[in-house]
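Here the complex is missing a single protein chain, while all its other protein chains stay put.
Labels run A and B following the written order; every chain starts at residue 1.
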Amino acid sequence: MVHESIAATNAVVTLDVALPGIVWGWIITMNMWAKSIGTGVIFMLFYLLKKYPTESASFRFPVALVSFVFINIFLLFTVIDLHQMFRFWHIFFHPHLTSAITVGAWMATLFVGLLLLLLFTSFIKKDDAQFDKVLLWTTILAIPVTLYTAGLMAQATARELWQMPTESVQMILAATLSGSATLLLMDTFVNKLSYEAKRDLGIILAFSALAAFILYMAELVFGPMKAEEVIATLAYVKSGGEYQTMFWIGQVTAFIVPFVLVLLSIVNRSSNILKLAAVFAIGGLWVVKHVWLVIPQLLSMS
Amino acid sequence: MKLGFLVDLHLCMGCKGCEIACKVENEVPLSTWRLRVKYVDVGTFPETKRTFTPLRCNHCENAPCERICPVSALHYIENGIVNIDKERCIGCAGCVMACPYGAIYIDPETQTADKCTYCAHRVASSMMPACVVACPVQANIFGDIEDPTSNISKYIMDHNGNVQVRKPEKGTNPHHYYVGGGNVTLNPLASFRVEGHSLFNKLTHLPVGGHH
Partner (left out) sequence: MYLESRRTFLKGAAFTVAGAAIAKGVFTTDAIAESVSESKFTNTPDSLSFYPPLDQWEDFKELDGDDWKRGGIARKGVQSAENPDGIYVNDFAIVPTACSNCEASCGLTAWIDKKTFTVKKYMGNPLHPGSRGRNCAKGYAAQSQMYDPDRLAFPIKRAAGSKRGEGKWVRTTWDEAMTTIGKKMGDTLRVGDELSKKSVMFHVGRPNENGFTGKFWETLNTDAFNSHTNICSSGGRTPTIMWANDDRTSPDWANAKLVFLNSSHAADAGHYFQQSASFIADARKKGAKLVVMDPRMSNSAGMADLWIAAWPGTEAAIYLYLVNRMLQENQVNKPFVKKWFNWEVMMDNKDYLNFMVKKGYIKALPESNTFDAYMEMLKELYTPYTLEYAVKETHVPAYKLEQLYEMFIWADTSIASYFWRATAAGNRGGWVSGRTGYLALGLRGAIGPKGGTFFHHWHVISVAGKGGAATVGQGKRGANVPKVDVWNELTWPPEWPLSNYEMSYLLPHLLTDTEWQQKWIKRGLNVPTKLAVWIPRMYNPVWINPDGFRWLEVLKDESKMELTFNLSPTWSETNWHVDYVLPVGLAGERHDQHSEATMPARWTSFRQPVMRVALEKAGWKPKNPNRATLEAHIKAGLGEVWEENEFWFDMGVNYIDPDGSLGIKKMWESKKNPGKPVTISEWYDAAFGDNLPNLKSTATSDPRYKNAEFPVYEYMRDHGAWMEENHIYSPQEREIKEVGDKYISHGHEYDKHHVEIDKRKPMHTAMHGNTQTVKYLSVSRSTVRRWRVSQLWIKNLTSSRSGLRLMSGNGLSMRFLSTLVMMKRRKR
């Protein structure tokens, strides 16, 4: 950067206060990761019910339950991250609708309501038709629920790395990645999916991994050509950076390994490898999200 | 009425009188700063200089913190000041994420977001902010930027409108201007921060206002 180049413009900070460190840490990563699973499984269920209705029939209740559990994990981590967590109800009684946080919170609440309805219709009422009707609305709502985090990140003017277009896509891809992976793992217990269904899930997984990986690499290589702040932020994941190792662990486990494993599974017509891919994808996703959340916060704003 | 602030960097000598005046006036807790003066040394010996840059909230016209606050704890008041509300704040730290100037901190005692308020309580009492009063060299100019005859407007025109703001490309439209500012003083990426960049200790980061 400028300061290192010329003797005359060589500039060094010699006195300043200690700056705040990382504000949004692993708790927020948990939040994003759990939400991806919670919405992702709904997307997958919708798809499976459309394409493989008989096989996936028995997934209605389990998926609704898994989604409900993970959405609640997401909500729990959101609330405990607050420095005044018992005041979270302010979001409902003093809402500020320009904020993605508020809009997201309201939508997530509605989403939980719909999930409860899904659970009710599948477990208590046992009415599949009604379930499917509610599922349609739930799936539609799942889209903005997945996306609002991207909006939140975009509204953080300070963090140049978090751009709405890429983050929107990344959020959707994270949902489809983790959703397909979760369904694959759930099938270990439900055991009703045909090879084709599992292969479809695997393809969704692989495609999500590939697309996400391409986006991250594009940012890594081409982002610095656009903005000085991006250069400074990405320095943390490039050579010598604090988060270089963690970044690549994430990229490999979340994207490269699952992609390769899915290809292998298709070639070998084996669905066991798919489960392995799923585990890698879910674990790796957490790491990827964490690095991308943290590195812009290491940059000094002033 | 839109209140604006101007700092004349030709005059600032880094005495920190304004920092302490702010601390006393607003009871700002230890290790957090509403206002601070950063020293950046430039050049290579024997041709070296030291620059001093007071940094505080910019009270942006288009404030990212106000936009992202889920509960309007950060809100505009009619004189242009972006105000805080420690009873409304839920401590989500979205504002800390959003502010491109790092002006917001979590108050360790109230566990809510806090920042410079241009001494809005003093303004409401028809008095100047504490840092403006304290400055020995009167480097701080404060007033109504919508009034062309106000002191701040005249000061800007005395410099032919050549005032700078921090990170104009972010679209925040700040109400805080600098005269004599440049890349070294206003762009944090233009200077190198060594580990332990304070003269007296090796602290670079402090945990954010405490616990959850």
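Note that in this section a residue touches a chain if its C-beta (ideal position, glycine included) is under 8 Å from a C-beta of that chain, and two chains touch if they have at least 3 such contacts.
Because the structure is predicted, anything quoted here is derived from the model rather than measured.
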Exercise. Looking beyond the chains shown, say which of B:6, B:65, B:103 or B:134 touches the absent one.
Key: B:134
Practice problem: For chain B, enumerate the residues touching the unshown chain of the complex. | Solution: 1, 10-11, 13-17, 19-21, 23-27, 39, 41, 45-46, 48-52, 75, 77-79, 81, 83-88, 110, 114, 117, 119-128, 130, 132-139, 142-143
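What we mean here is this: only the chains that are shown with their structure count from here on.
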Quiz item: In their shared complex, at which residues does chain A touch chain B?
Solution: 1-4, 7-24, 27, 80-85, 87-88, 90-91, 94-96, 98-102, 105, 152, 155-159, 228-229, 232, 297, 299-302
Quiz item: Which residues, counting only chain B, touch chain A once they are in their complex?
Solution: 14, 31, 33, 36, 38-44, 47, 50, 55, 64, 66-72, 88-94, 96-103, 105-106, 111-112, 166, 170-172, 183-184, 188-194, 197-199, 203-212
